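What follows is a single structure, and I will ask about it in a moment.
The block that comes next holds chain A.
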Amino acid sequence: MQGNRREQMKRVYVNEQWCLGCHLCEYYCAYANSGQESMVKALKDRTINPRIKVEEKNGISFAVNCRHCNEPLCVKSCIAGALSQVDGLIVIDASKCVGCYSCIMACPYGALMPNEEGVMQKCELCTTNTHGKPACVQGCPNKAIVFEER
Partner candidate 1 sequence: MEAYHQRLPLEGEERFPSGCAISGIFSRAGNRFSGRSAITSISVMHDRSNGLGGGFAGYGIYPEYKDFYAFHIFYYGNEAKRMCEEYLEEHFDLINLSKIPTEKHHNITDEPLIWRYFVTPLPTKLANSQLDEKEYTARCVIHINSVIKGAYVFSSGKNMGVFKAVGFPEDVGEFYRLDDYKGYSWTVHGRYPTNTPGWWGGAHPFALLDYSVVHNGEISSYDANRRFIEMYGYNCTLQTDTEVITYMIDYLHRRQGLTLEEVSHVIAAPFWSTIGRKSEEEQAEYTYLRNTFASMLITGPFSIILGFNGGLMALNDRLKLRSLVAAEKDDMVYLASEESAIRIIEPNPDRVWHPSGGKPVIITLNK
Partner candidate 2 sequence: MGINYLYPDFEVHRDREKCITCRVCERQCANEVHSYDAESNRMVSDDTKCVNCHRCVSLCPTHALKIVKTNHGFKDNANWKGDVIQDIYRQADSGGVLLASMGTPKDYPVYWDKMLINASQVTNPSIDPLREPMETKTFLGQKSSKIRRDENGKLITKTDPQLALNIPIMFSAMSYGSISYNAHKSLALAAQKLGIFYNTGEGGLHEDFYQYGKNTIVQVASGRFGVHPEYLNAGAAIEIKMGQGAKPGIGGHLPGSKIGEDISKTRMIPEHADAISPAPHHDIYSIEDLRQLVYTLKEATAYTKPIIVKVAAVHNISAIASGIARSGADIIAIDGFRGGTGAAPARTRDNVGIPIELALASVDTRLRQEGIRNNVSLVVGGSIRSSADVIKAIALGADAIYIATSALLALGCHLCRTCQSGKCNWGIATQRPELVKRLNPEVGSERLVNLITAWNHEIKEMMGGMGINSIEALRGNRLMLRGIGLNETELQILGIAHAGQ
């Protein structure tokens, strides 16, 4: 498929040059999607399962989350029609997901992962939580993660 008609929208981009591997993005993500009032309440004594994950190896690090592809293989592979593309944004209807993991098989970035209940979760740019703006971007201390249109 040629990826024409690229949806013009702000996306989250990562610049590994400035990533410090501090993992704050993961925590801000987990918090933002926890629905909790306070970060402490949301994350204390919990193993977090964020929608953005930092890859780290000998000094190099960078965060990875959904690229919101223009030609989303995950959407085209979802057997339940749980994933869909709304104005460029790739969203998931968790109630439809049956946990078949076809999206894990399809996503070339490895950006989808199951939540604690085995239902798939993914970055929705904080549009579906109370946060509004991508929390990982706001939480990044070094502008290694930016939210912009390219």
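Basis for inclusion: all candidates are chains of the complex that A comes from, given by their letters.
In this section, contacts are C-beta pairs under 8 Å (C-beta built on N, C-alpha and C of every residue); 3 or more make two chains touch, one makes a residue touch a chain; residues count from 1.
All of these numbers come straight from a predicted model, not from anything done at the bench.
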| item | value |
| --- | --- |
| Numbered candidate touching chain A, per complex, among 1 or 2 | 2 |
| Partner candidate 2, residues of chain A touching it in the complex | 17-18, 20-24, 27-28, 31, 39-40, 43-46, 59, 139, 141-144 |
